[in-house]
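A quick write-up on the structure given underneath.
Here the complex is missing one protein chain, while the rest keep their positions.
Here the chain labels run A and B in written order, and each chain numbers its own residues starting at 1.
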Amino acid sequence: MTHLQPAEHQPFRLSMLIYDRRYRSLTIQAVVFIAVMLAGAWLVHNTLENLARMGKTFSFSFLWARAGYDIPFSLIPYTATDTHFRALVVGLLNTLLVSFIGCILATIVGVIAGVLRLSNNWLVSKMMTVYVEIFRNVPLLLWILVILAIFTEVMPSPRDYKGDNAAASMILFDSVAPTNRYTAVPRLAMESPPEPLTIAGTPISGTLIAFGGALLAAYLIFRWVRRRATDRQNATGRRPATWWIGLLLFAVPLAALMLLFKVHLIPPKLTGFNFTGGANLDNGFVVLVLALTLYTGAFIAEIVRAGIMSVSRGQSEAAFALGLRARPTMGLVILPQALRVIVPPLISQFLNLTKNSSLAIAVGYPDLRATLGGTTLNQTGREMEAMMLMMGIYLALSLLISAAMNVYNARVRLKER
Amino acid sequence: MTKTVFFGAVAAAAVLGSTGAYAAEGDTLRTVKQRGELICGVNPGLVGFAAPDANGNWSGFDISLCRAIAAAVVGDPNKVRFVPTTGQTRFTALSSGEVDVLTRNSTWSFQRDTELALDFPAVNYYDGQGFLVRKDLGVTSAKELDGATVCIQTGTTTELNLADYFRANNITYQPVNIDSNAEGEQQYLAGACDAYTTDASGLAATRAAFADPENHIILPEIISKEPLAPAVRHGDNNWGDIVRWTLFALVAGEEYGVTSANVEELSKSSTNPEVQRLLGQTDNLGGMIGLDAEWAKRAIMANGNYGEIFAATIGEQTPIGLARGLNALWTQGGLMYAPPFR
Partner (left out) sequence: MSEVHAETVPFVRGTMLPEAPPPAAERGAIHWLRANLFSGWVNTILTFVGLFVLWWLFQHFYPWFRHSVWNASSMAECRTLITERWGEGAGGGCFGLVRERWNQFLFGFYPPAEYWRPISAFWLLFLALAPVLFTESRKLRWIVVGVASVMAFALSMLMGAPDPVLICLAVGIVLWVVLIEYIPRAALIVSVIFPFLAVWLLWGGSIWGPATILAGAVLGLAVWGALSRFGALAVLAGLAVAVLWWWFLSSQAAIDLQRLLPLELPKMESRGFGGFLLAITIGVSAIVMSLPLGIILALARQSDLPIVKGFAVIFIEFIRGVPLITLLFVASLLLNYFLPPGTNFDIILRVIIMVTLFASAYMAEVIRGGLASLPRGQYEAAGALGLNYWKMQRLIILPQALKVSIPGIVGTFIGVFKDTTLVTFVGLFDPLKQLADTIRATFEWKGAYWEPYIFSGLIFFILCFSMSRYSMYLEQRLKRDHR
């Protein structure tokens, strides 16, 4: 390594800012930085001026004012007398719920469709191709509208269930009633629920503690059992069967608790205008989940297919040559390699699904955009604050998902040798 | 190549930007005159009030008011551009200067007048929130709607009224949020909601368009006051005056029997001093608001006086079939009352 001596002795000249490589990058960065800052300042200045001209202020205090509107679908208790902030939380939880369920279902649909598309059954693989192409090449909004129209136009209304010779009848042993407003399903209820525990002043549901505790304990014990089994396998080459222990561990405490609390199902019943008693799954929710699932599922199917095809044939041939059967080949050889290809685009599909859930606007499902970015924005006239808050929340969600993806990528990369 | 494509973008921006206008500076009138065209924010589709036909020609009650203002200000009732706005975007469209005046079944309320920095110069339709239900539901009063599913447009005052009304009467309901009137209609007709609630006039317009209007009734309860008014930006008082007095000119026209048919003749022959002032024979009232003397004459000529507009767009002879009710002249037991033109 030879040092570039002369450069150090050269006196600094202004022209070096442009022509000398060492300084030029600094110059460029300084210029870009100043330009971006100036542009930002210009935007902020304009905004302030416009706000002042319209006599508006910039403040988030509206979040604590009374919301005054009802939300048809909420995971936490909410009434019209609550604050806009609580409405925001309701919307956010609804967004998270629909995204979460959508991601799970889309993955299931996508994996099934992707695998079936590779199957050697001509009919099924062609049908899956048609499904994937149709859903990928038509806007999501159309699917939402079409499924919404199917639900409102084709499903019977609750009134059709009325009377002795009703136009519609409930399905699945009179427990589920699909209607054009919601799907009425039975609800789990407890006759003698446990008392809530009060820890540090906040009451925590006893049910949660009981069931959560039981599940956690079962999981921990089962882990221990499996470790024992692995030790045994390493020592003797034979793995003792553990599945029935696991089944018992999970099932017995749950059954016991359910008996203890007298858990039972309340079927939905038609009273007055609507079904009551059971749980009514809002159609907006069902439609949105269905549309997001089918649309994203088509993309995931392609990802899965590409992932499986990316593992070269030699891998499975080698596995067969080693004497592995079809299932271990899939589980130990193909899938781990395919997953490395599948997961990154899969996560970005989850991201897309979460963002696309804002299309709830088309079905009237009260997600974050509908509460904070819709009614709250409209009733308070705080478009600047509401929009900034909403974009910030969506951004935070996306960054969280990307962070999870990066962690996964790092872990997968470590195993690669 | 890529660089030059970018310049293409600049070109597009320049070409389009030049059609944009400078508004919202407290001199909407000057802007409109310069542009030679009025921009109205309207409902994207509510038959009778504002709806485009197959060729994109707009018509309706709100549209007629816009045309009258355009006739008064620009001199031609067809020099109007209609900007469809949703319930969510309408007020921002106005305050950002995208539209000059918003005639979109908007309720005049305290908060909108003050906090949203709007002005509602005068009421053009006195309305109230009602409920539309199927006849065979067997409901005769809104109080019997306990547990019902109600379709409601988001971003409207009706959303808040509904919550208040059911709470006050201690009954429950299940809201179904919809985004537009078309969607509400679809959901209601499919039975996805038991009742559809919005302004009673809107309900009548909606019902009129059904295949079987006789099977649907509007419940007698009117649960709120909904004074529908054109809206302008707060702070431009002269422009507000123009909108206000154009509307009053239409009302006064009805009161004094000035119609689109006889306005030309009356402007020459009328001996009624009020009519003479209205039509610009004497006193040049128009000059006081920055218009010419014949502004009101043109406004009435555009689509007739208030009564004619009402009859032609939403009146009893139309499929909408609304009675004048509160919107009759004060001389006939209504609330339509134009202050004196002097």
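FYI, a residue touches a chain if its C-beta (ideal position, glycine included) is under 8 Å from a C-beta of that chain, and two chains touch if they have at least 3 such contacts.
In this text, all values refer to a predicted model and were calculated from it rather than measured experimentally.
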{"item": "Displayed chains contacting the withheld chain", "value": "A, B"}
{"item": "Option touching the unshown chain, where A:L93, A:L145 or A:L254 are the choices", "value": "A:L145"}
{"item": "Contacting the left-out chain in the complete assembly, out of B:G56, B:G138 or B:P340", "value": "B:G56"}
{"item": "Touching residues on chain A - with respect to the absent chain", "value": "18, 25, 28-29, 32-33, 36, 43, 46-47, 49-51, 53, 116, 119-124, 127, 133-134, 136-142, 145-146, 149, 153, 351, 355-356, 358-359, 361-362, 369, 373, 377, 383-384, 387, 390-391, 394-395, 397-399, 402"}
{"item": "Those residues of chain B which, in the complete complex, touch the missing chain", "value": "1-25, 44-47, 51-56, 81-86, 88-89, 92-93, 96-98, 179-183, 185-186, 189, 209-211, 319"}
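In this section, only the chains that are shown with their structure count from here on.
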{"item": "Averaged-CA centre spacing for the pair chain B and chain A, given as whole angstrom", "value": "42"}
{"item": "In the complex, chain B residues that touch chain A", "value": "24, 87-88, 91-92, 95, 111-112, 115-117, 137, 145-149, 154-155, 159-160, 162-164, 167, 173-179, 183, 186-187, 190-194, 233-235"}
{"item": "Chain B contact footprint on chain A (complex, rising order)", "value": "53-56, 68-72, 80, 149, 152-153, 157, 159-160, 180-181, 271-274, 276, 283-284, 361-362, 364-366, 370, 374-375, 377-381, 383"}
